[in-house]
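What you see is the complex with one protein chain gone and the rest in place.
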Amino acid sequence: MITRAARRRATNGVFVVLCLIATAIALSALVMILWTLLSKGLGGIDFMIFTKDQPAPGSPGGLRNAIVGSLIMCSLGMVIALVIGILAGTWLAEYGAGTKYGQVVRFFNDVLISAPSILIGLFVYELLVAPFHGFSAYAGAVALAFLATPIVVRTTEDILSLQPGALREAGMALGASRAFVIRKIIWKSARTGLLTAGLLGFARISGETAPLLFTSLGNQFYNARLSQPMASLPTTIFQFALSAYDDWQRLAWVGALLIAVAVLFINIVGRVLARETHRS
Amino acid sequence: MFKTFVAAIGGLAIASTAAAADISGAGATFPAPVYAKWAEAYKAQTGIGLNYQAIGSGGGIKQIKAKTVDFGASDKPLKPDELAAAGLYQFPTVVGGVVPVMNLPGIAPGQVKLSGALLGDIFLGKVTKWNAPEIAALNKGVPLPNLPITVVHRSDGSGTSFLFTSYLAMKNPTWASQVGASDSVQWPTGLGGKGNDGVSAFVKQTTGAIGYVEYAYAKQNHSTYAAMQNKSGKFVQPTAAAFGAAAGSAPWLKSPGNYILLLDQPSAAAWPITGATFILMYRNQEDPANAAQVLKFFEWGYNKGDALAVSLDYVPLPANVKGLLKKQWASSIQSGGKPVYVAK
Partner (left out) sequence: MGAEAVIKPRRPLYESSMASTDLASPTGAPPGHATGEIVFRFACAAAATFLLAALAGVVVSLFIGGLPAFRAFGFGFLTSTTWNPVTEVYGAAGPIAGTLITSFLSLLVALPLALGVSVFLVEFCPPKLSRPIAIAVELLAGIPSIVYGMWGLFVLAPWFAKHVQLPIALDFAPDSFIGKIFAGTPNGANIFTASLILAIMILPYMAAVFRELFLTVPPQVREAAYGLGCTPFEVIKAVVIPYVRKGMIGVVMLGLGRALGETMAVTFIIGNSHSFPHSLFDSGSTIASTVANEFAEATSDLHTSALIALGFLLFVITFIVLAVARLLLREAKI
């Protein structure tokens, strides 16, 4: 006869194995994709990638203009997304928590998360490109912000609403205003969660192509002016990867590798800076 | 630290008020590599940057109509009435061809011969095996395998599809009535690959597959291509010379608005599925200096860009056609009644 204890132990054992399998599957998918990235991209990396602009097929060149463009537009987009996203997420978690309006905003935010990036690109095109008769990096950054903000909002709200009420009560009891409590206590305690929100947003927009095609267009040459079309890694990758030329395809894989490495780097740096302390 | 970061971004934003902008154009994917090559050399020589981005022929037409770019580019020429309605002028720049590619074990490139009508029947799904009598009739002595035909077409809209379907509609009446010609059609059968790349990949991965790609892709991927029967009944291989022959024997002088499809041209050496790619500009320019820069660039492309185009598997226009077009510019692109630029 199987005792209840034995059955519980067995269930636990099965569960542990399943978790291990799940992790193994996730990691092996990562390994396979990284393997493809590395094997195709690593061979093409040289100093020129960072010092020369994108070439025509058959000419030597690098990805400098695309890298700089991506940096500029992603940073600008993330700044906008973080400001609006964290404030909105805070509102949802703190001020608007039980209200009907809060429910509406939360619901609409979820809908915005699933917006196909191409449609957001079209919307920003109608807003910032067509009326001004020109593609620009501003429009590109705004389109990226549109994509990152809902993720930041969602994650911020989830994290903040799980901060213990005791923290808030303690702050209020000491005479602090609500805003102070939120800013100095709750945000601080949710630091790593907010960081994750930002990192997820950044990961989302770092590889987005479609919205940039309609807003910042892309640029064969180096351009750091926000009011002009600007190159970016995803658009360059898109153009080069689907071409017929070997050297362009190789540059595309190098670009893809750069994006993946950048996300990894920012992940690690972010966590180190936030000094992820074990909650006790 | 966050504050300094924001300040840096802000500073960059404010500093972005510098003067002269590059010329910008957008549109067809097909000529993007050669325009990039020309632009690179042109910038090295003159310091002027011409930024061309491939967003699709439809995109090129939309953007020039929205005046967000200095010129648009399209693989599909606009009909004269459309041009007139929009106040646009179009001229071709380079020529290329669409090539049927296949995955047949034991068959060499150019060994299989096809006609336009037969190609249409294959893509209609009427001919389903490689050793079918219709194909064998044109290919005596060729060891056609007993494999089912898997059709691969484009899933995305494209000028390549436009050329291909237009050709099929010309040669196969059933295709014309059932499917028609456009950059995106309702394909009766087969798989959709994204881009020339996707079609190439599917054809490579599936034994017995047949698809169609731009010449550059067929050449770079060493694909097994078919020889096609042209208007004069000869079977030709897809080569730069064959595309050039098609362009050379076309009635350019008799084409109002430069609306011309280079399909099924009469020359004995012509490749039947050839096409040119076009530039769209406004007839009446608000910024004559900008327009002059665009024309200067394409004049440079005509005069000095042939070798570069050939190196990328494109076919330059015949010299007489180029001369004709350059003469057209003075009367077609003007600002305040005066030509924007007179080409040499």
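By letter and in written order, the chains are A and B; residue numbering begins at 1 in each of them.
Here, contacts are C-beta pairs under 8 Å (C-beta built on N, C-alpha and C of every residue); 3 or more make two chains touch, one makes a residue touch a chain.
Predicted model only: the values in this text are computed from it and were never measured.
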| item | value |
| --- | --- |
| Displayed chains contacting the withheld chain | A, B |
| Sole residue of B:Lys126, B:Lys194 or B:Arg283 that reaches the chain not shown, by the stated touch rule | B:Lys194 |
| Residues of chain B in contact with the chain not shown | 55-59, 61-62, 76, 150, 155-159, 179-187, 191-194, 198, 201-202, 205-206 |
| Positions on chain A contacted by the hidden chain, ascending | 8-9, 11-12, 15-16, 18-23, 25-27, 29-30, 32-34, 36-37, 83-85, 87-88, 90-92, 94-98, 102, 104-105, 107-120, 122-123, 126-127, 146, 149-151, 153-155, 157-159, 161-166, 168-169, 172, 175-180, 182-183, 192-193, 196, 199-200, 203-204, 206-210, 213, 233-234, 237-238, 241, 256, 259-260, 262-264, 267-268, 271, 276, 279-280 |
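Heads up, the rule we're going with is that only the chains that are shown with their structure count from here on.
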| item | value |
| --- | --- |
| Distance from the mean Cα position of chain B to that of chain A, given in whole angstrom | 36 |
| Contact footprint of chain A on chain B as seen in their complex | 5-6, 9, 12-13, 16-18, 21-22, 24, 26, 32-33, 36-41, 43, 49, 51-55, 66-69, 194-198, 214, 216-217, 219-221, 311-313 |
| Residues of chain A touching chain B in the complex | 55-59, 72, 75-76, 79, 129-130, 133-135, 137, 213-214, 217-221, 223-229, 235, 239, 241-246, 248 |
